[in-house]
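Just below is one structure, and these are the notes that go with it.
All protein chains of the complex are present and in place, except for one that has been dropped.
Chain naming follows the written order as A and B, and within any one chain the residues start at number 1.
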Amino acid sequence: MLKDYRKKYFNDLESSVASLLIFCIYFFIIGYFFNWLIIEGVWVGDASVCKSSTGACVSFLKEKLVFILFGVYPREFLIRPILGIIILILGWLHFTKKKNWNNLLFFKFLALMFIYILLLRGFNDSFVPTSKWGGLPLTLLLSIVGIALSYPVGIFLALARTSNQLIPRYLSIIYIELIRGVPLISILFMSSVLIPLFLPDGVTINKLFRAQIAIILFSAAYFAEVIRGGLNSIPKGQWEGAKSIGLNYFQIIRLIVLPQALVKVIPPTVNTIIGMFKDTSLVIIIALFDLMGTTKASMTDSKWLGFSVEAYFLCALIYFIICSKMGKFSKKVEQELQRGH
Amino acid sequence: MIKINNLNKWYGDFHVLKDINLEIKTGEKVVVCGPSGSGKSTLIRCINNLEQYQEGEVFVDSVEVQDMQTNIEKLRMDVGMVFQHFNLFPHLNILENLTIGPIKSKGLSEDEAKKRALNFLEKVKILSEANKYPDQLSGGQKQRVAIARTLCMAPKIILFDEPTSALDPEMVKEVLDVMMDLAKEGMAMICVTHEMGFAKNVADRIIFMDEGRIVEDASPNDFFENSTHSRVREFLSQIL
Partner (left out) sequence: MKAKYKLSSIIFSTTTLFLVGGIIYVLFSQLQENLNTQNIATGFSFLGYEAGFEISESLVDYDSFDTYEKALLVGFLNTIKMAVVGCFFAFFIGLIFGVMGISKKHALKSFAENYINIIRNIPLLLQLFFWYALFTDIFPNVKEAKSFLGVLLTNRGFYFPIFTSTFVTFIFIFITGIFLVGILYFCLIRIKKYKIPSFICLNLFSLWIITLVFNQLFTVTHPTLQGFNISGGESLSPEFCSLFLGLTIYTGAFMAEIIRSGILAIDKGQWEAGRSIGLNDYQLLRFIIIPQSFKVSLPPLISQFLNLTKNSSLAVAIGYPDFVSIANTSMNQTGQAIELVGLIMAMYLSLSLISSVTLNFLGRSSRA
């Protein structure tokens, strides 16, 4: 095994020099980090101990962990969001196994979403209003509902764009180009400020719903383009074969074209999902407290000031773990598709 | 049962079908041959509306193909098609490839469709592969499955669009054998092909097309022995 390392990193002079350089850089980064976190890190002690030390203030993280993760969700009901997250993890493990891919997949996903929402919401005595939902469960909620509702809309938009009917096609093109040409922040502003203006007197939509609508509108356009790529990659012969046995347009789309197209574009679809997951962090700009929001809020506690780096580090770690897990799955599917099952 | 009147088609400025007039009776077996680009495939694709034409009329059992009120899916159930590149559905296994048409278009129950499918799979001698997927089969096997798929729809006539052109030479015979059996049992067919041996044995009529026109329409005997057209004789001398 040592021989493999030698071959990899020290094959020739140039390679060895580069390897040494990179190893030095790694050493410095990891060393500095290790020093900051472990050796000089303050694991026990309060803010004053932390301020006098040059190491990481881990006690700050310990103190604020629950707040960063769950926001102002009532502490006595914390078991519910935790349960919700566990169910989502189980759902992820289930959906990423190929043998579970069938027509019921989407409905199972919708069921999962409803259970999750109900867990967060509670009933009667244990009801928790949406204004108290925050942190990681909120980020996950925005993403999951976003995917669940924008993916079908994306399919619909993609079909409209590739159809040969003028009206659906042009309406779809206008929508997709409009949404894709502007930043998410403008859509968030639009939904946050403009939606109330379109509603009749007395009807209000709370801020979370407005943000959710913006995310759905935004992601649908991006999914539409990915799916359109998939639709275009289905050879014309498939259409002809299906037409020749008397299937009509909707049957062909449902039974022949979509099953093949959607599977083909799983890698870019997952990349879009990862992007959407990261984009939910923008809701902090319209004052919603998802994971990013609670992280920022935790830094404003007057008793614990100046530990922004620690807080950002924790937040980055959580995002990184979730996103890279999804990324690994995408890579795996991509390799399988290239090999041809 | 198929009547074509004054059919004209253009691809942009290119006049691909010129004044085609043709009548095919029930049960007739017709072979269409000619040089590449003569419009043979385009002609038969106009019959089941996979191609649209600008002038003329195509009648299948007195129903005009491009009429606004024609139920094109119903028409296609009566006019089957076998393609050069098979066009099997890769995400379904062989049995599902065969049953999807009868179940969804004809409304058969799953059991009936399955019975029919197994019957035809046996007929094309490929019953053992029923649960495999298309990418696990050879070219010849795939084409036989494609023929079985068409048969499951109980068509009145089958259109063959160069069915053996994409096959390795060893596999051409197994597919031609199946087609010959079908012809012997009385299935009407229009076959675009370069396989002249097949034409000699099976066809009731041979149609020769060149540059978008029907040049010769004769019995196999007349076509091979007594053709008066120089173009036909030129073609035959190159092929045989």
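Just so it is clear, contacts are C-beta pairs under 8 Å (C-beta built on N, C-alpha and C of every residue); 3 or more make two chains touch, one makes a residue touch a chain.
The model shown is predicted, which means the values in this text are computed figures rather than measured ones.
Interface note: of A:68, A:274 or A:288, the residue touching the hidden chain in the full complex is A:274.
Note that of A:66, A:82, A:115 or A:323, the residue touching the chain absent from this view is A:323.
Although one chain is not drawn, its touching partners on subunit A can still be listed: residues 8-9, 11, 14-15, 18-19, 21-23, 25, 165-168, 171, 177-178, 180-186, 189-190, 193-194, 197-201, 225, 229, 274, 278-279, 281-282, 284-285, 292, 295-296, 306, 308-309, 312, 315-316, 319-320, 323-324, 327.
Just so we're on the same page, only the chains that are shown with their structure count from here on.
Distance from the subunit A centre to the subunit B centre is 50 Å, each centre being the mean of its Cα atoms.
The touching residues of subunit B, counted against subunit A in their complex, run 48, 50, 73-74, 76-77, 80-81, 83, 85-91, 100-101, 104-106, 135, 146, 149-150, 152-153. The residues of subunit A lying in touch with subunit B in their complex are 235, 237-238, 240-248, 251, 255-256, 259-260, 263, 340-341.
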